[in-house]
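Have a look at this one before I ask anything.
All protein chains of the complex are present and in place, except for one that has been dropped.
And now, chain A:
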Amino acid sequence: MPEGNADIIRLNGAAKHFGAVRALGGVDFHVGPGECVGLVGHNGAGKSTLMHMVAGTLTPDSGRIGVHGGSEDNYSVSRAQQLGIRCVFQELSLCPNLSVAENTRINHASLRGFGWRRKAAELIAAKLDEIFPGHSISASDIVGDLSIGRRQMVEVARAFTVTQDRLDLVILDEPTSSLDAHTAGQLLAFVRRFVAGGRSCILISHVLGEVLRNADRIVVMRDGKVVVAAAASAFDRDRLVTAMGGAEARQKAAAQVAAAKPEASPLRVRARPAAQKDGAELVARAGEIIGLAGLAGHGQTDLLLAIFAAASRARAGIEVTAPVALVAGDRQSDGIFPQWSIAQNIGIRSLARLRNGLLISPQREAELAGFWQKKIGIRTPDMNNNIFSLSGGNQQKALFARALGSDAEVVLMDDPMRGVDIGTKLEVYDLVREEARNGRTFLWYTTETEELDNCDHIYVFKNGRIVANLRRDELTEEKIIQSSFGDAA
């Protein structure tokens, strides 16, 4: 390839095996200067493995890596840093016990000596101002005190800070998964400016629209291989989904949902947010899917948690008539028991049914896990493996299995699809609708407007209050944005 010398990074025939699992089977990949490469594919398609190689955190079993035209034999993280390649990993990689400025210091070996704290603070504050104007994050904030969205903002901004090393390529792995629409827009606009300035980005996202709008070139991966790579203009949404080998398009959803539910089905939840001043309240009946919309962090999660608490102990303003299960949004900190197997993680919500005398019956636990493995399609050779052996999307499926496998009639979902690939999403949507037809009630907080298409009824939240109450047929994106940003009605 004649232009090969100009590439920032080029991988030829990169392969990686984890035990018996082939994560990456001989991939050719390159990024040139001044381009934004979109990388899409299902969870488990090998995107993360490939990016870890680019960032130097994984070495390929075979294949070659070349950076800036030179061949790299001992490629490592610190080498990648020197060569100007950075990565924002999907799992947050900030130290929660340190301040924003101190976390910046960790990525810059040159921030040392007298006055390093001030330099680090100025560096990160300037970059935050540049990417997210009006961000309200202080460099002295302890990261553990920040919301997940702000942590992601810090992490992104940190990747773009420059001290002595050059900066040519930033890998953004699901950078917008915890951001609301406004900050996500700020970030993507910055990425465009960054690329226009002659530097490069790799953008990984499950929000296909983001990739289509912002990438110059799109690379589609499936089963550890690159299946298509072409200019972004050659793709539209359907072609991308087809290339990824995803399930069929989601259009059928709406029609099914629209089928009217009898008004008379029994009441499951009636709840009024604590901050609500008028009489508006959330009402959910058996068999309904209720959407909670609005900007991130405007009281949706709080209400879900209040409903969850009210199920076991009576609370003023909230009425719950059936057992409740919660699917957590921040699965690493609120959902998963890291030391446990997949089967144990699924069974924890159903211990009463799995009991045999005083002990948990391993056999029943295995049966429950096996049933849900088939039903929800958890991809693992053995459900007794540790939960972390699963990819992110499959971990989330296990959490769904935990809730759906329980006796809960009301399932609360706290933006559970964050960072999950589209194939998994479509499978879960189908499952949710099927369970709703069988009489289960879902309360679904989501930051992705598309997901609201699955809901019968949508409540829009602002500042901890319900500001709009929409039926499915009234739902449009404009209406939600209007109510989210408008004055409280």
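The rule we apply is simple: contacts are C-beta pairs under 8 Å (C-beta built on N, C-alpha and C of every residue); 3 or more make two chains touch, one makes a residue touch a chain; residues count from 1.
Heads up, the rule we're going with is that contacts and distances are computed from a predicted model.
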item: Name under which UniProt lists the unshown chain, selected from "ABC transporter permease", "Formylmethanofuran dehydrogenase, subunit C", "Cytochrome c-type biogenesis protein CcmE" or "3-oxoacid CoA-transferase subunit B"; value: "ABC transporter permease"
item: Among A:112, A:237, A:437 or A:471, residue touching the chain not depicted; value: A:112
item: Listed residues A:142, A:207, A:280 or A:366, member touching the removed chain; value: A:142
item: Residue of A:95, A:162 or A:351 in touch with the missing chain, whole complex considered; value: A:95
item: Positions on chain A where the hidden chain makes contact; value: 55, 57, 76-78, 81, 87, 89, 91, 93-98, 102-103, 105-107, 109, 111-113, 116-117, 134-136, 141-142, 145-147, 150, 182, 295, 297-298, 462-463, 484-485
